[in-house]
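Excluded from the complex is one protein chain; the other protein chains are retained at their positions.
Here is chain A:
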Amino acid sequence: MRRNVWLPAFVILGFVFLYAPILSLIVFSFNESKLVTVWGGFSTKWYGELLRNPQILSAAWISLKVAVTSATLATVLGTLAAFVLTRFGPFKGRALLTGMSAAPLVMPDVITGLSLLLLFVAMEQLIGWPAGRGMTTIIIAHTTFCMAYVTVVAQSRFASLDESLEEAAMDLGARPARVFFDVTVPVIAPALVAGWLLSFTLSLDDLVVASFVTGPGASTLPMVIFSKVRLGVSPDINALATIIIAIVAVGVGIATWQMRRGARKNGG
């Protein structure tokens, strides 16, 4: 039974490895001292400082708008893609659609960002839209890769959905569109909420793709942080990072909970 001694040790080691950096960041965000590595007593002053920094506030506002919009768009499009992929049987181009919708999952961010940038430039020259780069292009870019995640989550939910539910609705007089909104969507809603939250946090996190497709005046929060850190880490960045971690953690937590709940209630 030696394993029982070692197992907890390894688990602890793993957790330390994963979370020690984050923990130290959170701890130092409450540091009184201006020096990032020296503890000078507890204080929340850097959080106050953040609220008085217009650059950070506007970046946070942009990030939030981008995340909400692209998560919503990605959820709608991803759900439709998943619906088509699971329900329409074999059709021409199905394999292509499957591959394409999953591609952004494995594509390196640099390539996604670069190719989207090239696309936007070409489109502007050809049809004059999107005019210049900025928030719109970031939203489009984020929607593209978030949609892939939503598609995967929704697809597995659709596949496990009892089709007789939809047949029952149709049998009771509902046309296919009605069935979709009355039965299909509510039943898979937990998966959709999870997909939305996942997209939201992915968009909030993204630095690389956004840097490629952004334009003047549209800096997202990760971009501002990154540029500030290059000039040296300041404690207010710790505070900001802590807030972001909290938001992401809550998002992922709710997403996981929703998925579990959905699986339990609908019998998987």
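What we mean here is this: a residue touches a chain if its C-beta (ideal position, glycine included) is under 8 Å from a C-beta of that chain, and two chains touch if they have at least 3 such contacts; residues count from 1.
FYI, contacts and distances are computed from a predicted model.
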item	value
Protein name as given in UniProt for the chain not displayed, "Cell division protein FtsX", "(R)-2-hydroxyisocaproyl-CoA dehydratase alpha subunit", "2-oxoisovalerate dehydrogenase subunit beta" or "Spermidine/putrescine import ATP-binding protein PotA"	"Spermidine/putrescine import ATP-binding protein PotA"
Hidden partner chain, touching residue among A:L80, A:M107, A:L165 or A:L207	A:L165
Options A:P8, A:G41, A:G173 or A:P216, residue touching the unrepresented chain	A:G173
Contact footprint on chain A, counting only the chain that is left out	162, 164-165, 167-175, 178, 182-183, 186-187, 189, 265-266
